[in-house]
Structure formats: C-alpha cells, structure tokens
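The other protein chains are all here in position, but one chain of the complex has been omitted.
Labels run A and B following the written order; every chain starts at residue 1.
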Amino acid sequence: MHPWLEKQLHLIDFTLASLARRKTKNVGLLLAYTLIVFVLASLSLFTHALRSEASYVLAGSPEVILQRMVAGRHDLIPPGYLERIGRIRGVQKKEGRLWGYYYDPVVNANYTFMARPASEVADGTIMVGSALARERGLAPNNTISFRSYAGKLFGFTVAAVLSPDSELLSADLVLLSENDFRRFFEYPEGHYTDIALSVANPQEVRTVAAKLSTALPDSRPILREEVLRTYQSLFDWREGIVLTVLAGAILAFAILAWEKASGLSAEERREIGILKAIGWETGDIIRMKVWEGLIISLTAFLLGGIAAYVHVFHFGAAVFAPVLKGWSVLYPRFTLVPAVDGLQIATLFFFTVVPYTAAVLVPIWRAAITDPDAVMRA
Amino acid sequence: MRPSTVVLALLAGLALAFAVIFGHFSGSTATDAERLAANRALVEHYGLTDLALFTEARYTRHPSQADLHSAFQDHPSALEHFPTGSLVSPRSLPLFRDASLAGKTTSPD
Partner (left out) sequence: MIELTNIRKAFNQGRHNEYWALHGIDLSVEAGKVTALRGPSGSGKTTLLTIVGCLSRPTEGRVRFKGEDISGLPERFLTDIRRQSFGFVFQQFNLIKGLSAVDNIILPGMPTGRPRRALVERADELLDQLKLGHRSRARVEWLSGGEQQRVAIARALINDPEVIIADEPTANLDTALSREFLAILEGFTAAGKTVLLTSHDPLVVDSSAVHRVVGMRDGRLTAD
C-alpha cells in the first residue's frame, strides 16, 4: 500500500486511540453534535419541502381575488359590485364567492365554511375535510348539527368526506350549498365574501388588477403571485420560532466548538511534545488532528442528515408538530414529497464540518510548532 | 481489523447511504406526482388560496387573504399572540395595490 495512505491510516489509528481514552466524553460530544445537525437539517428539509409543495399546489388558485375594504377591514361585496367591474378584457370568468369561519364549541376548533354550487352539494348536505371528520367522528351519511351565531341549530347530513391525501388543503373545510350558507350565517341577500376572477393570460393579470383598482377604489385585488409569495416566506429563517431554534442550535454548536478550541490540557500538550520528540513532524501532528475533526464532524453530519431525512419524510417531522399545531385543534396529517435543496444541505455541511475541524486545530497549533526539548525538561 | 479501517469503512457506508437517500430518494414518485396533481386540481376546483395548516386564527388560516391589520385583531395593541403567527412573515414586498406607495413610506406595510 502506498506509504502516504499507510501513514494516514496510522494517524487515524492514533487519533482513534486518543479519542477512545475519554470514551464517554467523546461519545457525548458526537451525540450532541449529531443532535444539532439533526435539528438544523430537519428544519431545513421540512421547510423547503413544504414550500415546494405549497408553490406547486397553490399554482391552481384563482388569478385575482377581489376583496372590499371598509375602514381598513375586510367587508362584504355589496350587490351590484360584480356588475360595476363590467367587461374587462382578459377576464374570462368572475364569480362571487361565499366563505367564512365557524367556531365549533364542541371541540374548540375553527372551521372554514365554503359555499358550493348545488350540483356539487345539495341543500341539507355537507362535504367535510378528513381532519374534521376525524375530530368529530364523522362518516358519510352521519348527521351533525351546528349552532349558528344567531343561536339556531342547523342539522346537516354528511354527503362525503374529502380525500385524506388533500388534508393539507382541506383539513377544516365544510362545503355546503349556497342556500344553506346564506341561511346559516344569515348572510345579507345579494352580498358576497369576495370575487374570484380568472384571467387567461398571465401577463395580463397586473393590467387587469390595475383596471379593477381604478374601477373600484375601495377594492383590494390579491394576485396569485402574492399568494405564492406568502408561502415562499413561510418558515423564513427570520421568523419567530424558526429564528429561536436556529439561534439555539447555533449557540449550542458554538459552545461545542469553543470547548474544543479553548486550549489544551497539560497532558495533551505533553503528548504532542512526546510525539515530536520521537520523530513526528509538525505536519504529522496537524494532519492527525485534522483527521480527528473530520471523523467526528463527518459522522455527526451524515448521521444527523440521514436521521433528519427519515424524521421529516417518514415521520412527518413529528418533533416540530407541537409547534406547528400551536393552539389549533385540527392539524392535518400529511406526508411531504421529498424535495431537497442541495444548496441548503451544502451550507449545512460547510457550516458544521469546517468550523469544528478548525476548532480542533486551533489549540494544538502552538504546541505543534514548539521545539520538543521542553519534553526533556518535564 | 484496524480501528482506522473500521471507521473509514463506516464513514464510507454512511456517506453512501446519505448519497442514496438524498440523491435517489428525493424527488417525487409516481404516486406522489398523482397526489400533487390531484391536490392542485382540488385547489383549482374550489378556488382555494391557502394551506389548512394553521387553524388558530383567521389570519393564520388564510395568511394570503388577511388584510394588513388583522394581526391587531380588534385593538391596536393586541399584538401577535398565536404561536403559529410567528411562522408566517409579514409581507416583505408591497401588495400590488400599494405599489404606488413604494418608496414613499418609511416602513413597509
């Protein structure tokens, strides 16, 4: 075997023997390091996959949604509003939508009620999202009653439960007929919640929105691109909890590296002196320490990364679930498509492996370059 | 076996597993693609605009539809108190509607 390779193996043998002398401490170190990588990698994988899925799926949302604002708050679309939009070139379809929120005191959950055409949902029936169904124990043909905000009780039969695969989008949905919606919420006749417009040519969307703003000055057009942008900034690293986790992990890592870099014990210094005295060059000692840094940091990175992948894509990021759930009762069950951002993984690699290896080298630098005659004097 | 060869072999094995998992297993399978397409169709059909991820409050449930002042709820100093509200950022770029104000205000909306 090539002498250079054999020499590296010797150096690794020695560094492993050194590590084995403080077995508990070094295993603890490795575990802590792996844990940090695990948390950071999980966060990175999860947020990226969620964002990817959101941007793909929400690309189907309406091109423009028009809301009406009164005194800075979202208000209803009054009768005649739709007609005032008139004919704007490029608008294929415009429809008034009816949707709102309902608080269910039985399970302390919030639902989103949406009105659908009679062809989809008949009067007296509803379609529910599968998380909701799970929470209230509903199956097709079950009945359920909701007490309206006016105090009246309304009974509905569950016509269908939406697919569990779509829980991420439909977890809390209750779809009912327009008549039922208006009766339940005592929605003023002729009013709508907002207007959805479809524009055929994506280049024209902004022009259409500009025309809408001029025609209806109290309106607020929300473009699909803004919807998508909202979800791009989801879990941004500047966000509250993400920042806290990140800061915590970075701090932990810094402590780890600091502990390594903060100097040699007398014993370690003596050992380096001995190695130099018996014929090891400065370069050999540094190489040996580099191996130590690399072995620990690479093991931690690879183990942490693999564990993170399994955690996020097989266990649905179970560790983060309580945070994501917050105070809500309904939480969708979903598995994400593994979408990996190579850049993020590379950054994680660079910021864990390199600093640690450097931290290992810092304290031995001086010891490695001094003359070994100090050993004779010890 | 020498400790060095054992460790190097372990590292190589881990690296291989890492590469396979991240290289081969990422990206969607056929079932995934189906599911995603079905969900996209669902979004189009129902005109959905948001993920049903955070059902805590109106503005966390529909962050893209929330108006500018919803985080204040009913009072100017009713500051953010829903945990998941901290996961969705305030818009960093101005809304289309407010584009005419760009550069004229000291802070973004």
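The definition used in the following text is that a residue touches a chain if its C-beta (ideal position, glycine included) is under 8 Å from a C-beta of that chain, and two chains touch if they have at least 3 such contacts.
Owing to the predicted nature of the structure, the values given are computational and were not obtained by experimental measurement.
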item	value
Where the missing chain makes contact, among the chains that are shown	A
Contacting the left-out chain in the complete assembly, out of A:Y33, A:Y81, A:F113 or A:W280	A:W280
Absent-chain contact - pick from A:H10, A:R134, A:R229 or A:R333	A:H10
Interface with the undisplayed chain - residues on chain A	1-7, 9-11, 13-14, 17-18, 20-21, 270-271, 274-282, 284, 371-373, 375-378
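Everything that follows uses one rule, which is that only the chains that are shown with their structure count from here on.
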item	value
Chain B residues within the chain A interface of the complex	2-5, 7-8, 10-11, 14-15, 17-18, 21-22, 25-28, 32, 35-36, 38-44, 46-58, 60-65, 67-70, 82-89, 91-93, 95-97
In the complex with chain B, residue positions of chain A that touch it	9-10, 12-13, 16-17, 20, 53-54, 56-62, 65, 67, 69, 72-74, 97, 101, 109-112, 114, 116, 129, 131, 162-163, 165-173, 175, 194, 196, 206, 209, 213, 220-223, 226-227, 229-231, 233-236, 238-242, 295, 298-299, 302-303, 305-306, 309, 323-332, 337-340, 345
